[in-house]
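One structure is given below, encoded as structure tokens.
One protein chain omitted, others in place.
After this line comes subunit A, so read on.
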């Protein structure tokens, strides 16, 4: 019985009648998928299509006209837009690795068996991510105010010169990065912690038996296995950074001199304050494209297991 023609093919040849029968949608299908389809169409597909169309138009004096790619080419000569992209790049390069690194350290610490009140610590670190924007804004304004802010008062008590946290371009960027990290580090730590907890105790023991110290255990055994979780955190943080709005809107409104302007904040200003909707839509689609490209690259270069 060495050679035998397979009697049952892996994939059954489609039976026309049966297919047609299967394809006929029944009322129940629509009953189940209908609500979701309607909601998706009305609140997602339609606005998406409308904004895509809008990005090729311009409204002047109440008349909307088709302008082709004008709104897109305009971006490359717009210093504010270019500044916003540079700022985003800076935040991506500095803030995301900083935050993920800190989150990783936090997650490892939160995962230690000797740590007491673990639930409390986790909640404390997660809290900033669920804080309302208004409270967040008030707290940071109080902390970072130049005259009489808490941070400057503390600096003064230590004999240090006060810093113009939100009005100096460099310090404003540092403040922004700091406040973003404060807000999101716990969130990422909790996700990484979940990943760490899925890695069994026996791996630590096996590594220890093989003579690995704690540091080597983590860098050679644990973190490589955590790669998909880290990738998830990196990609969601990257997307979050590219869509950054809340933090710089509340802290600096993008100032001083566009030093903390981001594309989405600029989009808001262009659309809702300057009433230039076509251009705002075009900016939105460029942000979408950039997010898609960067996420794709991250998947491609960091998501793959290295070949042994």
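Assume contacts are C-beta pairs under 8 Å (C-beta built on N, C-alpha and C of every residue); 3 or more make two chains touch, one makes a residue touch a chain; residues count from 1.
Basically, contacts and distances are computed from a predicted model.
Visitor: Can you pick, from "NAD(P)-dependent iron-only hydrogenase iron-sulfur protein", "ATP synthase epsilon chain", "Extracellular solute-binding protein" or "NADH-quinone oxidoreductase subunit E", the UniProt protein name of the chain not displayed?
Guide: The correct option from "NAD(P)-dependent iron-only hydrogenase iron-sulfur protein", "ATP synthase epsilon chain", "Extracellular solute-binding protein" or "NADH-quinone oxidoreductase subunit E" is "Extracellular solute-binding protein", the UniProt name of the unshown chain.
Visitor: Sort through A:35, A:49, A:68 or A:224 and give me the one touching the missing partner chain.
Guide: Going through A:35, A:49, A:68 or A:224 one by one, A:49 is the residue touching the chain not shown.
Visitor: Which one touches the absent chain: A:31, A:158, A:209 or A:275?
Guide: A:275
Visitor: Taking the entire complex into account, which one of A:95, A:111 or A:252 touches the absent chain?
Guide: Selected residue, touching the omitted chain: A:252.
Visitor: Since one chain has been left out of the picture, which residues of subunit A touch it in the full complex?
Guide: Its contact residues with the unshown chain are 23-25, 41, 45-46, 49-50, 53-54, 57, 59, 61-64, 74, 77-80, 141, 146-147, 164, 166-169, 252-253, 255-259, 269, 272-277.
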